[in-house]
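Note that this complex is displayed minus one protein chain, with the remaining chains in position.
Letters A, B and C mark the chains in the order given here, with residues in each chain numbered from 1 onward.
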Amino acid sequence: MSNSYGTLFKITTFGESHGPAIGVIIDGCPAGLPVDEAFIQAELDRRKPGQSKITTQRKEDDTFRILSGVFEGTTTGTPIAMVIENQDQRSKDYSHIAEAFRPSHADFTYEAKYGIRDYRGGGRSSARETAARVAAGAIAKLLLKKSGIDVNAFVSRVGDIEAPPYTTLDLTKTEDNIVRCPDAATAEKMIALIDQVRLDRDTIGGVVTGVIRNVPVGLGEPVFDKLHAELGKAMLGINAVKGFEYGSGFAGIKLRGSQHNDEFYNDGGKIRTRTNLSGGIQGGISNGEDIYFNVAFKPVATIMQDQASVDKAGNEVTVSGKGRHDPCVVPRAVPIVEAMAALVLADFLLRSKVSKLPL
Amino acid sequence: MSNSYGTLFKITTFGESHGPAIGVIIDGCPAGLPVDEAFIQAELDRRKPGQSKITTQRKEDDTFRILSGVFEGTTTGTPIAMVIENQDQRSKDYSHIAEAFRPSHADFTYEAKYGIRDYRGGGRSSARETAARVAAGAIAKLLLKKSGIDVNAFVSRVGDIEAPPYTTLDLTKTEDNIVRCPDAATAEKMIALIDQVRLDRDTIGGVVTGVIRNVPVGLGEPVFDKLHAELGKAMLGINAVKGFEYGSGFAGIKLRGSQHNDEFYNDGGKIRTRTNLSGGIQGGISNGEDIYFNVAFKPVATIMQDQASVDKAGNEVTVSGKGRHDPCVVPRAVPIVEAMAALVLADFLLRSKVSKLPL
Amino acid sequence: MSNSYGTLFKITTFGESHGPAIGVIIDGCPAGLPVDEAFIQAELDRRKPGQSKITTQRKEDDTFRILSGVFEGTTTGTPIAMVIENQDQRSKDYSHIAEAFRPSHADFTYEAKYGIRDYRGGGRSSARETAARVAAGAIAKLLLKKSGIDVNAFVSRVGDIEAPPYTTLDLTKTEDNIVRCPDAATAEKMIALIDQVRLDRDTIGGVVTGVIRNVPVGLGEPVFDKLHAELGKAMLGINAVKGFEYGSGFAGIKLRGSQHNDEFYNDGGKIRTRTNLSGGIQGGISNGEDIYFNVAFKPVATIMQDQASVDKAGNEVTVSGKGRHDPCVVPRAVPIVEAMAALVLADFLLRSKVSKLPL
Partner (left out) sequence: MSNSYGTLFKITTFGESHGPAIGVIIDGCPAGLPVDEAFIQAELDRRKPGQSKITTQRKEDDTFRILSGVFEGTTTGTPIAMVIENQDQRSKDYSHIAEAFRPSHADFTYEAKYGIRDYRGGGRSSARETAARVAAGAIAKLLLKKSGIDVNAFVSRVGDIEAPPYTTLDLTKTEDNIVRCPDAATAEKMIALIDQVRLDRDTIGGVVTGVIRNVPVGLGEPVFDKLHAELGKAMLGINAVKGFEYGSGFAGIKLRGSQHNDEFYNDGGKIRTRTNLSGGIQGGISNGEDIYFNVAFKPVATIMQDQASVDKAGNEVTVSGKGRHDPCVVPRAVPIVEAMAALVLADFLLRSKVSKLPL
């Protein structure tokens, strides 16, 4: 009952990394939206493994198929089902972890909670599930574009290498390099660090920053479903995420109110704020300024080193990563962050249509 | 449709700061729970204004009344309604902001979204609404105690003054001082800082740290309703919160996987981890270790200084805080953080009862 | 978790018949709706006991109080809480049933399900809870009127006395008599029957017919939330209801398709149907014709006669109704049927705003 996200633009994902297929149903996408299948595939390709030397070398096509809800290229208002068949199952690779619990993975907790788990590569807890979110997010993006809303994300930090503030960057350059940082000089350093970590048979964490522009005033619902609360939940639901902040975030703690408050002014008839430490959201509702937020990703748990652990019977064992894994998750996390942000915004966009009279 | 929180242990709050009353309905509390009304009142008293020199001097009793769902001191399984009448309405205080938008408040966004707002003191966006959450959270705490789960929070940071790690602190000392930091020396510095800020007619931010102990293995629901994702949403839904992190959080970014992973070991038949950078949650599910997290609060938006702004007509105006406001919100936020954490845990505790067969 | 109804226009009720108060929260009513409190009270008065010789003689004022969500007479988009204090508690009347299970009441099932129950007069299972629905339904009616939608109900049958088809009746005459049947001759017979049943210290069942006019085409959501499926659930959720049918209903079984189908025709540019056995709903979606339906109410379970039963310990006992009860529930059920129908329609009206592009 927790594999769904959204209230009006609602998705439900399914699938294990090594089962027959993964997929998603979108229930609540309005009728009349042209569906650009090439765009959906391009989004999936941004997430897929095997893109570059700093991602896993595993090869998967992630080709999707629409089973319903689209007729002659346009949404019909009925549920949109999309399926991606699993091709590179390689079940044999995982026999060594059938009984052992990998450190900082979900093996132990799934086993304890359910009494059974598909131990092949993480099963449901595998990040492979996020491909379904990216497919759904692509349709959310198409819907948002109709309202002019623009959803972006980029890698702003890898280990201790940090990009300049987003306001100084040209976000159209995010895809210009394999680490997805729009600042070329920073990107180069990030790539070098990830490559070093990979050679060390280790992994490293990072930050993905999201920036949403041209958001109409009035999206977000008080009190529990504040815009940033939903963004936070959506981001924290992505594998390996340990933290979320928006606007001034944790750094805002040190400021005084007189420094932190965003003064309003009249910008040629439009009410705007001179600064934007609020991050485009006040009282949980968008105020028309840029929404920006940071998502912290821990280092990937699978490392190519021996680690002590226990197995189901409680015996002490040694486990080690095998096969092909990401030394750093953030480059491939960029489209996932965008997808989840788009899903949050699409949902609030629909919800905003019934806030006040006349309807 | 966004004033409810929870799936099985579900609350719905209502009320504006200057309307007749605020309150909450809990729908889904199991029957048979003894209700300690004195405990509920004590929790409300921890949140109420006028407690000390570092909180607002506004006086409100926050006396609650149970209207339903409790019979002869025990829950009956029917909805529990609790109401707190508003006493200190002082509507006159707010005439100066009826037309103006206070910087970094929700005045502008509510006006834009709804076309109407109760401008007296924030209306629905006032933190007064959180009293209803504290009342509901108190009942959630009573439910959790039956399962041995212990929910704590304390002030770990004010401005740049930071308490030592929670593992070195005695959390039973949190209530020993007015700032609610269990480390006496740090507390003294925090109080001095807040007092200085107050004299400066300004405000300051801070961090509340939550610690949940004795959590059974298996709470939390993949994939969207991960335990930490729900905690994050619940915390980000509290007024003035700008960020959330759990376990290693944002600091974990810099670590390598070999440093970050928590090795499992067999502790006399119980599977535990030697370190706890996971923060007690793996794959979104509790692993039995302490759950700990940080919640970042911005400086309170109401300051006793003139600020430039605009009014509904777009005219430039000057606004200034009047009356009695908190110079720092975190001391009073401690019971709110505990309440929301308790609500999250209570909900997952119920949800965990239907995870596997036999039921 | 089951005391809420609706998706976007969502109500949550609380309260026991002999607790301090009953009430309701509406979450999701759009901002900007003028609230006519006199109308709400008038609706409550239609439901309240003590109206006439054929209803219970119990006297209750059912005066409501709005606690939130309405500012200067207009909804603000925040939750609307309404409370009705219980006045005529008379707890002593119910001591005789504290241990015994009244036949065809909910005493036994509540006791079994929850292990505890407020035995005073039915507690939560009392029809008193429906006053909260009527208050919420009154606001839903006010919302629907803005769209021209007109919700009516009347008594169409008591025992074997049946009114003519609704299409031959003037529904503005429903309130002209105490049984709420717009056909005067039938009403007279119904009143005589109920009065006889009352003298027999017995009770009798009946049917309330609902008629909803001026419904725009397009309300209702396939596939599970069909308009008639939600109407059915809403009606079956009213105390004492045993059946629901719409359009041709159970009588349609005997017809052939060639008799039952409603042919379309072009009525001056508007597509209409020549007959309306569909009851204004096709494929779960309104087609613009009248929506009409029947709701079957069983005879009230409380009779002024001795009945065999058992108590909590399993001992055989004799129970008998005491005090003041309705010999037939349908006259007072009319406003309840209207309220629930209005809540269903208001919810679908909001949901219909996000069905297709452009939004």
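FYI, a residue touches a chain if its C-beta (ideal position, glycine included) is under 8 Å from a C-beta of that chain, and two chains touch if they have at least 3 such contacts.
No experiment lies behind these values; they were computed from the predicted model shown.
The shown chains contacted by the absent chain are A, B, C, with contact judged over the whole complex. The omitted chain makes contact with just one of the residues C:V35, C:I303, C:A333 or C:A346: C:I303. When the full complex is taken into account, the listed residue touching the unshown chain is C:R157, out of C:R157, C:R180 or C:R332.
Set against the missing chain, the residues C:D27, C:E60, C:E245 or C:E338 yield one that touches it, C:E245.
Within chain A, the residues in touch with the undisplayed chain are 1-4, 7-8, 10, 12-16, 19-23, 25, 27-28, 31-32, 65-69, 71, 74, 76-81, 83, 113-118, 123-124. Residues touching the missing chain, restricted to chain C, are 1-5, 7, 13, 101, 103-106, 108-110, 112-116, 124-125, 129, 157, 159-160, 197, 200, 202-207, 217-218, 220-226, 228-230, 232-234, 236-237, 242-250, 252-266, 269, 271, 273, 277-279, 281-287, 294, 296-303, 305, 307-310, 314-316, 351-352, 355-356 (touch as defined at the top). The set of chain B residues touching the chain not shown comprises 8, 28, 30-33, 77-78, 146-147, 222, 349-350, 353-359.
Just so it is clear, only the chains that are shown with their structure count from here on.
Chain B has its Cα centroid nearest to the centroid of all protein Cα atoms in the structure. Mean C-alpha positions place chain B and chain C at a centre distance of 39 Å. Residues of chain B in contact with at least two other chains: 1-4, 7, 13, 113-116, 124.
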